[in-house]
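All protein chains but one are shown in place.
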Amino acid sequence: MSTSTPGAHSKLDLDPGVIAACRQAAKQIADQVSERIAGHTTVSVERGVTRLLGVDGADALEAPLPNVLVDHVHDRGGLGRGIAYWVGNAMIQTGRTPQQIAEAVSAGELDLCGLELAAEEAIRERVTEECGTRLREISGRFEERRAMRERLGDAPAPLRYVLTATGDVYEDVVHAKAVAEAGGDIVAVIRSTAQSLLDYVPYGPTTEGYGGTFATQANFRIMREAMDEWSEQHGRYVRLSSFCSGLCMSEIAVMGAWEGFDNMVNDALYGILYRDINIVRGLIDQRISRMINGYFGVVINTGEDNYLRTADALEAAPSVTASQFINHQLARASGVPDAQIALGDAFEIDIPVTNGLLYEWAQAQLTRELFPDCPVKYMPPTRHMDGNLFRTHAADTLFNLVTIATGQGVQTIGVPTEGIFTPHIHDRVLGLQNVDYVFNAARDLGEEVEFKPGGIIQTHAQRVLAGAQELLERIAQTGLLQAIEGATFGDVSRRVDDGRGIEGIVTTEDGYFNPVVELMHEASYA
Amino acid sequence: MSTSTPGAHSKLDLDPGVIAACRQAAKQIADQVSERIAGHTTVSVERGVTRLLGVDGADALEAPLPNVLVDHVHDRGGLGRGIAYWVGNAMIQTGRTPQQIAEAVSAGELDLCGLELAAEEAIRERVTEECGTRLREISGRFEERRAMRERLGDAPAPLRYVLTATGDVYEDVVHAKAVAEAGGDIVAVIRSTAQSLLDYVPYGPTTEGYGGTFATQANFRIMREAMDEWSEQHGRYVRLSSFCSGLCMSEIAVMGAWEGFDNMVNDALYGILYRDINIVRGLIDQRISRMINGYFGVVINTGEDNYLRTADALEAAPSVTASQFINHQLARASGVPDAQIALGDAFEIDIPVTNGLLYEWAQAQLTRELFPDCPVKYMPPTRHMDGNLFRTHAADTLFNLVTIATGQGVQTIGVPTEGIFTPHIHDRVLGLQNVDYVFNAARDLGEEVEFKPGGIIQTHAQRVLAGAQELLERIAQTGLLQAIEGATFGDVSRRVDDGRGIEGIVTTEDGYFNPVVELMHEASYA
Amino acid sequence: MPREIDLTAVKPYADHRGDGLVQLSFTLPVPYSLAARKAALELAGKMGFDEPEVVHYEQLTEGYTYFVMYGACAHTVDFTALEGEGFNIEYMTEDEIESFAAEHVGRKIVVVGASTGSDTHSVGIDAMLNLKGYHGHHGLEGYRSFETYNLGSQVPNSVLLAKAIEVDADAILVSQTVTQQNLHVQNLTELVEMVEAEGRRREMILACGGPRVSGELAKELGYDAGFSKGTYPHHLATFIVRELAARVASTT
Partner (left out) sequence: MPREIDLTAVKPYADHRGDGLVQLSFTLPVPYSLAARKAALELAGKMGFDEPEVVHYEQLTEGYTYFVMYGACAHTVDFTALEGEGFNIEYMTEDEIESFAAEHVGRKIVVVGASTGSDTHSVGIDAMLNLKGYHGHHGLEGYRSFETYNLGSQVPNSVLLAKAIEVDADAILVSQTVTQQNLHVQNLTELVEMVEAEGRRREMILACGGPRVSGELAKELGYDAGFSKGTYPHHLATFIVRELAARVASTT
């Protein structure tokens, strides 16, 4: 574990003791979470397992087969043993593949819980083997992709992360190409509004989304193929990203890995705070979802930026830092290596704040120094942007400056229409041109400048860190759940026994088993 | 004379010895210029004197009376004694005021060189008294204005300098008000194209200019009255500026002083290089013009920024610095105090230059450290701006950042339409909003950052300074005129015996006298 | 002398009366080419621009070209016909609202608000209703004369309406922020239809708001009023108390 900036000294003159205390408290908080969620699974975690066993497709009513299968077992009260148990048993008893089993269940031809039960050991072995095959297959695809990335050349940080959000996957392809042509490194296919709330993943290509395009496996494939083609043609690899967040975190993680997505926004807190998803449900789903992302080499992006969209950016700064420490530990607890943990941060201080740029610079530098081995996903000003396109573009220019000066890992680009629309095709290009200009014109600025000892920047960073420490130590006392109830993040309060998806939490029974978790766990401690 | 940054140390680690050598060479160059122009006057210098004796108006053919009067004497071969001599004599002989004399000459009723000659001493006394009265009158007006400025509150540096250039003085008033409302501190009434080339100052209000509005006394008055009204209404003093440059430098200086203009662009090199005005004519006119500006408390703006519009901004950087040293000494030689010398500089490095921002920052900081007591007039990117409004706005944002971080005295604001039009009314407002945002968000940035010793910024500044030293020492050898012929400035070459207005240079004769110069000289060494 | 502006035939103004200059930007789904440039000029001509001019154009991706243009607008507008509507609608202050309500309504005014459909943007409705309010002006919750129910975000229209009926609301207040493909128009229309289906339209004030809502749009969709960026709680409250007072007056 590295606790200091690589090479150089701290530009912010941070106290290593305070940092260590923060990390310590965050570890404690993450451990408590692990304890709290142990002994539970969720319908979506189990659906993730079925997907990793090869189940895909939807029934005549458009219900995805993973849902049909898991609901079938859940209705019969069997989910406490884990879906793998029942599928494994059915494989032995019927000699069918998991997909065939799902189809049979869907057709009403098979009752999984009514079959004769094979020996537990045999079931485990059978299903683990099936799962292992599938993991190797995906890993194989990932290795091919890694090779492609290396062959085409990987862009240097900060990677330019650009959203597309037309609602129509085919239009997204057009936008994505324009983004690629203008130098975008990562295209993030933003989801249709409220997909978070669906307790299933829609099936097939979609053209009717609002504020984004549904995350479906077919849509993922269409985007990936289009961008692979572009990448080969232009000799530059373009990454893809989407969202795991919501009620289907682990399933989407599986789909993304299968379709060769490189990044995934993965943060339960978003769903909890802004979509009113139950806290425990979110945290269980996140644990497994991140594990899957981590295992397949996918970079996860956390969502601290969101807090600054509802809380004041200066007041809430310590909560962002605290959340980064917690998210970092939670991601590690899922086995995600630091290089794949892109913690969230945002440039959201209000336009009229005197010395706002200095505070932003301090905060951005702080994140880099606290997590030197993690890329950071740095988000543009959005909250205070309005219909004055030029005002937004000016704010984006300073945002770009702070990004390059502090060497962020991933930067979501700002666009002039931020305060009005999901951006029009040329707005993304204008945004990227701004990034290009600033990143190049200020390339070595970070190296060049030192901050005045005890000046505004250092003092601000130290104050934010101190605030984070206080907060973390408080949360370590009360627990994360209590903290969320106390509106610690984003000024939003949620209670542990409220929220969507709570009915999908399942207490595991003796003999529960999850081959995905086991295989991945083995791998990460091998 | 102050040679070090006030208070603080040099951020650029400049060698004081090099600075001293530059100043020394520049002083030598300025002295050579003084020598070269001594014993000469010009038609426009003499017209300036007539204006300070109270002559104004135009004849039926729209020839301004100062021209009528000076041409009258020049045609008769009498200008070598100075216009004051002849007017003074006529005052004694006819008992008329200078204005009445001019009118009579214009009407063909009076031949100044045909009158009986009074005693030289009497003439001097009479005309000097007349001139003194006028100077006191203007100074009185200036004192009132100073009081008004103090009463309404003077804005802190960097002052926001905004051009208006509609061609129609009444439209300029509208634009100027929008500028004032958006926070502009100085409104510069840009002149109609090629006014530089007119060897007279047009008369009366004008509404038909191209790329600017004619500098006429009536136009000055209209603007001043409008802005005084605005200033009183809004409780914030708005300064006005125009151009002395061209063939009428000293006349316009008189008009500006009379009408209460606060700043004047005053640089002969502009006319010499870009308007092909004769070198010597330009330098003589400038000497007197600056003296008048200096005497009446007007801040002069020099035009080094222009070089970067025709020469490469990186290559030409040393020539800008060298020119600043020279202009500084030339202005001092005219009796202008440092606080009134706003040397020129510009943010003109091409958009794709890697680390361009660092070089700009270095150069801007260099100017500040070399001339700590002079305000600097820092100009926005213009040369590389094109029809992409957003690209220009982004460049302006970084320009604004450098301005505030280096604490320039005066900043000409950039506008999104810079590469296309003389800006539309709202474009100036958008430009000012950008300035507002950046100046406030980065208010104390300059104080906060130090540059890495031996880094890109320090090295660049030191290299530019060394280049300037070399250049200055070379020019001190060959003389300024030779240097201009060698295309040292703006990549443009001009020869000493070519160029417009050369016919207006007059060798003074024994007994030449110029009451303006004498009175002002006395005052500045009093 | 300064030229006068003819308010019966107003044109855009850039730097001379009547120059009509307008800046435009858009993308055409055609390949980057001289023909693309001509297409843009032709389009601007159809919009009624004299001397349209492309000041910048570039390829976005194959088959898509972006343009920045200027043109002199040939159309004019009769401003005198519009002038009736001043800008400074006289909004009452919080205190004035309280006493106006006490005098003209004489009971608590019940309002129910939400951000509806799949919209999770709650900042707008919270700004209007919650005690904290907006930029130092507190929300209706802080008014003595109002009884406020803020159902938050992602609220189905049916739930919002049911609550309004349950508490016998005087006004339903809807916020809509996600507007891509006119999602807000769909959501807003659905609510009006539901209210009408319940036969409640006459007895309830319906107001909506959001960054892309306008008074015109709201009225077109059957609302009594629409509010956009820059709205403060006392603007909304002024509207409600006046409207309610008028209704009370007309029914008595």
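Order of writing sets the chain letters: A, B and C. Residues in each chain are counted from 1.
Assume contacts are C-beta pairs under 8 Å (C-beta built on N, C-alpha and C of every residue); 3 or more make two chains touch, one makes a residue touch a chain.
Computed from a predicted model, the values in this text were never measured in an experiment.
**Q** Can you tell me which of B:Arg47, B:Arg275 or B:Arg332 touches the chain that was removed from the display?
**A** B:Arg275
**Q** Which of B:Phe214, B:Tyr237 or B:Phe421 touches the chain that is not shown?
**A** B:Phe421
**Q** Which listed residue, C:Val30, C:Val110, C:Val123 or C:Ala245, touches the chain dropped from view?
**A** Selected residue, touching the omitted chain: C:Val30.
**Q** At which residues does chain C meet the chain that is not included here?
**A** Residues in contact with the chain left out: 5, 7, 10-17, 21-36, 38-39, 41-43, 46-49, 53-55, 63-64, 73, 75-77, 79, 82-87, 89, 180-181, 212, 214, 216.
**Q** Quickly run down the residues of chain A that touch the omitted chain.
**A** With respect to the unshown chain, the touching residues of chain A are 165-168, 170-171, 173, 175, 386-389, 420-425.
**Q** Residues of chain B in contact with the chain that isn't shown?
**A** 165, 167, 174, 177-178, 180-182, 193-194, 197, 210-211, 274-276, 309-310, 386-387, 419-422, 424-426, 429
Here, only the chains that are shown with their structure count from here on.
**Q** Calculate how many whole Å lie between the centre of chain A and the centre of chain B, each centre taken as the average of the chain's C-alpha atoms.
**A** A distance of 59 Å separates the two centres.
**Q** Using mean CA coordinates as chain centres, what's the gap between chain A and chain C in Å?
**A** That pair's centroid distance is 35 Å.
**Q** Taking the mean of the CA coordinates per chain, how far is chain B from chain C in Å?
**A** That pair's centroid distance is 50 Å.
**Q** What are the residues of chain A that contact at least two other chains?
**A** None at all.
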